[in-house]
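Of the protein chains in this complex, one is absent; all others appear in place.
Right, subunit A next:
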Amino acid sequence: MGYTKDQLLARLQELRIEFSKYEHPVVLTVEAQAKHVGNVGASLSKNLFLKDKKQRFYIVSALADTKVDLKVLSQRLGLGKGGLRMAPEEALGEILQVPLGCVTPFALVNESARHVSLLLDQGFKSQQGCLFHPLSNDTSISLNTLSLDKFLKSIGRDPSYVDLEANPKVGKDQPPDLAALVPSDSIVLPEFAEGAPPSEHSNENHAATDVKPKAVKAKAVKTPAVAEKVKDKSSTGVLPSISFTDAGQFVEEILDKTSAILLSEIRDDTVRQHGEQLGAVVSDTLRKRLSSELKNLAIMFKNTAYTEGFHAGTRHQPKRP
C-alpha cells in the first residue's frame, strides 16, 4: 500500500519542510499542468520513469525546458547506447505506487521504490521553487532544492544533481561519469508485467525522445552464482516499511485488503445465490482468506515496535539519583 498525498504532505509538515500547495483538476501532462500552475513563480518539472536492461529503475527529474537525451544518459550511466527506456506502465503502480502522469521524486518515500535511483536536474538549484506532484495528479507543490534535499535525506537518500544536458565523451579512458548512480539492485516485477509494451500514455507527461513501443522482454537474469545473492538486503537506506511503524497506515492497509475482498465477493451472482445469508458467507470468506495474512502483518508490526523500544532502551540514560 503506497503513501497517499495527504500522508506525504503531513510528513513534510512534520519535518518542517517549506512548500506551497496548489490544487487543480487532474492533469496528465506538463502542458496541462502549466495551464494551472504555470504562473505561480515556480518552475515546472518533467519526470521520467526509466528502466535499463537489467531491471534497474530510475527517476529523472528535470526542468521542463531541459533537454534530456536518453541515449546520452544511458552512456553516461555506463549502460551502453540505448540501454535506457521508458519503464512499463505496470511498473509505475508496482514500484512507484503512483498513477499515470504522476512520476515524482516524492514517490521514493515508498518502500517499493527503495532501489530506484534518482537523478535531479542541476538546473533546479537556481530556481526559486520547483513544481512536483505530491503523489497525486490533482495537486502540485513547489519547493526549493534545500527543502527537497531535506525531504530526500529524511528518507535516507543522497540527493544527486546532474547536468542533464552535458554530453561528455565516454570511452576507454573516460569512464561513464554517472555510473555511481546505477542502483545496486534490480527490481523484479510480478509476472504480468513482463513483456508488456510501455504504454503510449506514459509518454505524454515525459516529453520523451526516442521511445519505441515494442514489447520489452524482461529477463530476470539468474546464474547459479546470483542465486546465492540475497536480493532483499534490509538496507541501511530506507526506513522499514511504513505500514509497520505507522499505526494509521497499518490499519488502512488492513481495511484496504478487507474492502477489496468484500467488494469482490458481493456480486450479482453471489447475491442471488446466498440472498440473506450473503453477509454470513462473506464474513466467513473474509476470515478464511485474511486471517493468516493479517496475523503475519500484525506480528511484523509488533516485532517492529518491540525493536524500536529495545533499541531506545539500550541507549536510555538512567534517571539521575
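We take it that contacts are C-beta pairs under 8 Å (C-beta built on N, C-alpha and C of every residue); 3 or more make two chains touch, one makes a residue touch a chain; residues count from 1.
In the analysis below, contacts and distances are computed from a predicted model.
K.L.:
Suppose you had to identify the omitted chain by its UniProt name; would it be "Electron transfer flavoprotein subunit beta", "BHLH domain-containing protein", "Cytochrome c oxidase subunit 3" or "Tryptophan--tRNA ligase, cytoplasmic"?
P.N.:
"Tryptophan--tRNA ligase, cytoplasmic"
K.L.:
Can you tell me which of A:V40, A:V182, A:L278 or A:M300 touches the chain that was removed from the display?
P.N.:
A:M300
K.L.:
Mind listing the subunit A residues that contact the chain we can't see here?
P.N.:
Listed in rising order, the touching residues are 111, 188, 190-191, 194, 218, 220, 222, 224, 227-232, 234, 236, 240-241, 244, 293, 295-296, 299-300, 302-304, 306-308, 310-311.
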